[in-house]
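One protein chain is absent from this view; the other protein chains keep their places.
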Amino acid sequence: MPTMNIIQAVNNALRIQMAAEPKSIILGEDVGKFGGVFRATSGLYDEFGEERVIDTPLAEAGIIGAAIGMAVYGMRPIPEIQFSDFIFPAFDQIVNELAKFRYRSGGQYPCPVVIRTPVGGGIRGGHYHSQSPEALFIHTPGLKVVIPSNPYDAKGMLLASLRQDDPVLFMEPKKIYRASRGEVPEEDYTVELGKAKVVREGNQVTLIAYGAMVSVIEEAAAKAAEIGISCEVIDLRTLMPFDIETITESVSKNGRAVMVHEAPQTCGFGAEVCTSLYERCMAHLEAPIQRVCGFDTPFPYSLEHEYLPNADRVLGAIRKTLEW
Amino acid sequence: MPTMNIIQAVNNALRIQMAAEPKSIILGEDVGKFGGVFRATSGLYDEFGEERVIDTPLAEAGIIGAAIGMAVYGMRPIPEIQFSDFIFPAFDQIVNELAKFRYRSGGQYPCPVVIRTPVGGGIRGGHYHSQSPEALFIHTPGLKVVIPSNPYDAKGMLLASLRQDDPVLFMEPKKIYRASRGEVPEEDYTVELGKAKVVREGNQVTLIAYGAMVSVIEEAAAKAAEIGISCEVIDLRTLMPFDIETITESVSKNGRAVMVHEAPQTCGFGAEVCTSLYERCMAHLEAPIQRVCGFDTPFPYSLEHEYLPNADRVLGAIRKTLEW
Amino acid sequence: MSAVEVAAVEEEDDLRRVIDDDGKVISGASVPKISDEQLHKLFDTMLMVRIIDDRMMRIQRQGKLGFYMKSLGEEATHLSVFPLRDDDWVYPSYREQGAWFWRGLTIEQFLNQLFGNKHDPTKGRQMPVHHSANWLNCVSISSPVGTQIPQAVGTAMGMKASGTDQVAMTFFGEGTSSTGEFHVGMNFAGVSKAPCVFVIRNNGWAISTGTEKQTAAKSFASKAVGYGMPGIRVDGNDILAVIQVANEAVARARRGEGPTLIECVTYRVEGHSSSDDPSVYRNPAEPEAWGPRDPLNRLRGYLKGKRLWTEGMEKDISDRYNDEISKYLKLAEEHGEPDVETLFDDVYQDLPWHLKEQKEYLLSQARTKNPHLHN
Partner (left out) sequence: MSAVEVAAVEEEDDLRRVIDDDGKVISGASVPKISDEQLHKLFDTMLMVRIIDDRMMRIQRQGKLGFYMKSLGEEATHLSVFPLRDDDWVYPSYREQGAWFWRGLTIEQFLNQLFGNKHDPTKGRQMPVHHSANWLNCVSISSPVGTQIPQAVGTAMGMKASGTDQVAMTFFGEGTSSTGEFHVGMNFAGVSKAPCVFVIRNNGWAISTGTEKQTAAKSFASKAVGYGMPGIRVDGNDILAVIQVANEAVARARRGEGPTLIECVTYRVEGHSSSDDPSVYRNPAEPEAWGPRDPLNRLRGYLKGKRLWTEGMEKDISDRYNDEISKYLKLAEEHGEPDVETLFDDVYQDLPWHLKEQKEYLLSQARTKNPHLHN
């Protein structure tokens, strides 16, 4: 089985889908000849032509607006937003249009648009090349939100997203675009949306994260193991709808949990995960669920390394739940 | 003391501020001669002239973008967004610009823009005249978010917002624009931001809400009292920064709480309030905090009355916390 | 726009016109080919819009309908859809009733949508006048203005990529030309040469905001320059001119020659919507001055000239529509609102767990009475 990084896995999934479904159209800034600033669409322009891999004018509202019009017409558009920090000019099209199209038309117009966009920090991108705005979209009924943490899931979940009929925001953790490598089958396969993955089993504390933070909680779990603490590591993978069963089961079992994400803490997705867990596992909880999140500041440049959650902080939170 | 409704109180505050601060400029769609579609700026165009009460072209990004440029230059702009459902074309200006201006310039450029916008349902407005997007802004570091529930607070908190130097999203619950009436002093006064108000004291269950939902929890508290249940009613008033002390104290005392808002439940502000409370009051909590919120669907038209939280549902949640 | 300027419009030489205020063909004007039958159908549709608008606003005033938007005086602009085929697509704004009826929306469907009842084709999800009819290729109307513009372009790009000769047409008001969506949509269309026709209804007002506060450009049509496409200004109260210009634009798009911007110069004779009160901001002399330019009357004059109109015929149409409206109005009021269960349908294709939970919860609660139901 070949080894791929996330970029390659995404590229591979796109190539498979473009070949399998002639109605697929990729569109976005610099996705054509250049193959995208992260090169995720590399080679597709040459392979599928400029009518199906479209370099658009510089306007995110146009990219998503046009994608909606294509989807409503029956095409399968796959727009790319160059950085998720630049998704906001298209926010109205996503939140007021894409998310509500099926509902407001009484089911007449499904709108299967899969938006790909790199997310998160860790590349010294400062305010505008580092943000993690997933919570804004999770709070928007009608959208699905996916953030894979490794190449295998990236390919399988992207293909799964492209083969269902709801709009999906497919966020790719850019920090580990190249750093995360693993075996990825050449052939066509899907990884079911809505299912978390227990990456490591453990019976004292449940650690929950997604995207680039999964490796952080894995590292924390390994460090914890060294000092005799057993952690269960869960990769949420799909954020909307998230896998309430898997996390409820784990947290009920362990009675202690730590929730980790890069996005600012206040009103972040962690708040929803924690509240949902309290609602279901209150009787089993031995301590408050700890949050280790981005701080409530704009994403900084020079102090990025102090801003991002890391394994030591997660370990601190693990200890805190145990000592509570 | 005169009696005013919320519209009149807002209008009164604006008039006082426009007279007191010559750098104040009101701008927005139809805010001039017409005085706004809800008439909140009525009379101000005649009184202060078209240079200070500006009917803009139809473009929310322009309204907020221009307001930012005015504020950075030293003016005190007070933009109106006609409905908070139409704030999304300005989302990038608010989230990437307004909220981050002070920070990204290293404190060189404060950006004191106070955005007024009607929020919430209850007027048969369907998808696009009913939304409650406050959580999106609470999740955006750099913004303050205020939602008053009555004319007295509306005036005092609007004036307070206009007299501090951070950007504020001042959301006015349109359902009770005219329905909520009360005594409001003619003179200039402020109500401090960041302070919740205990509207009713009680020692069994704490009910927390803001804006139009405050009267719903008050009604529920009254109904509960009839059957011998004592509820404390808290009006949050400022959502960012919210008054953690007041709610922590009340919930620690009562051990039971219900959080109510109109916005969709998932990743709504309620999730943050609940999580913050669990983090602080876990040892005192006798039952999970109940959420009574909008459903995770686009805001409906015909079934609005089934969508919105009401006193009976809050009462149900109160019972549930007691029976847990 | 003041009453004085109304007169000026008439003399502008970049304004395409075919008939004068009396319905007489202007000397030298070429007249689009329209069969007598089609002329009747155009008159029929415009009259029907006028009747239904009038009836709906009256019942709105009686508190029986939540909201309504008339288009008195702008009916001719709706018929820009005249040259479209059934397989072409329309992205309307909220003020083109005539386009829906022309394409085949029935009065019954129209009324059911207004009442958001059980039989509303959009299941009571949106406010009145926000129709959707996928069987007519008329796409769901959105309240946020302008969002349909890049969407229509996307559909047109899809048509082109699919190798069809279909065309997409989108409507919007002149105020909407100030939005970012207008710009990005027009620009995408220009660059991609998408087969898309943009129809601006310049009715002089965006709620209370006049055109001089909306743009400093000489005309809305002139904005086409920035997108490398033709921009045409037409007397929007002259149905023949509207159709002529639409014919050209649709044919151009169908030939693969790209998009066109059409500015229909017309006038919003009444308030913005049932919630509006134009007397607060507008001189009543202004709508009066537009009286003689009424598009229905001008078409009537033209038909008279061709001996295609009689009083009896108009009365028959009126009576027929009035009866039909009365009949379906009664039904629409009786149908009752959609079942509460439907609240959760169509958010996604399938119900995710959290909506299942919320649905169960809602069904377990006492039903809430709709405070707005009057029957």
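Each chain gets a letter, A, B and C, in the order it is written, and its residues are counted from 1.
The rule is simple: a residue touches a chain if its C-beta (ideal position, glycine included) is under 8 Å from a C-beta of that chain, and two chains touch if they have at least 3 such contacts.
It should be emphasised that the depicted structure is a prediction, and the values quoted were computed from it without experimental measurement.
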| item | value |
| --- | --- |
| Omitted chain's touching partners, listed by label | A, B, C |
| Listed residues C:Ser80, C:Gln109, C:Thr122 or C:Asn187, member touching the removed chain | C:Asn187 |
| Identified contact with the non-displayed chain, of C:Phe115, C:Tyr227, C:Tyr267 or C:Trp309 | C:Tyr227 |
| Listed residues B:Gly32, B:Pro118, B:Gly142 or B:Gly156, member touching the removed chain | B:Gly142 |
| Where the missing chain touches chain C, by residue | 178-184, 187, 190-191, 193, 212-218, 222-223, 225-229, 258 |
| Missing-partner contacts on chain A, residue numbers | 29-30, 32-35, 37, 55-59, 61-62, 85-86, 88-89, 124-129, 265-266, 295-298, 300-307, 310, 312-313, 316 |
| Hidden partner chain, residues of chain B it touches | 23, 25, 51-52, 54, 56-57, 59, 61-62, 64-75, 77, 89, 92-93, 96-97, 101-110, 141-142, 144, 164-166, 194, 240-241, 244-245 |
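In this text, only the chains that are shown with their structure count from here on.
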| item | value |
| --- | --- |
| Inter-centroid spacing, chain C versus chain B (mean Cα positions, whole Å) | 35 |
| Distance between the centres, which are taken as Cα means, of chain B and chain A, whole angstrom | 30 |
| Gap in Å, rounded to a whole number, between the CA centres of chain C and chain A | 40 |
| For chain B, residues that touch 2 or more chains besides their own | 85, 88-89, 127-128, 266, 295-298 |
| Per-residue overlap in chain C, given as positions that touch at least 2 other chains | 120, 125-126, 130, 142, 144, 180-181, 347, 354 |
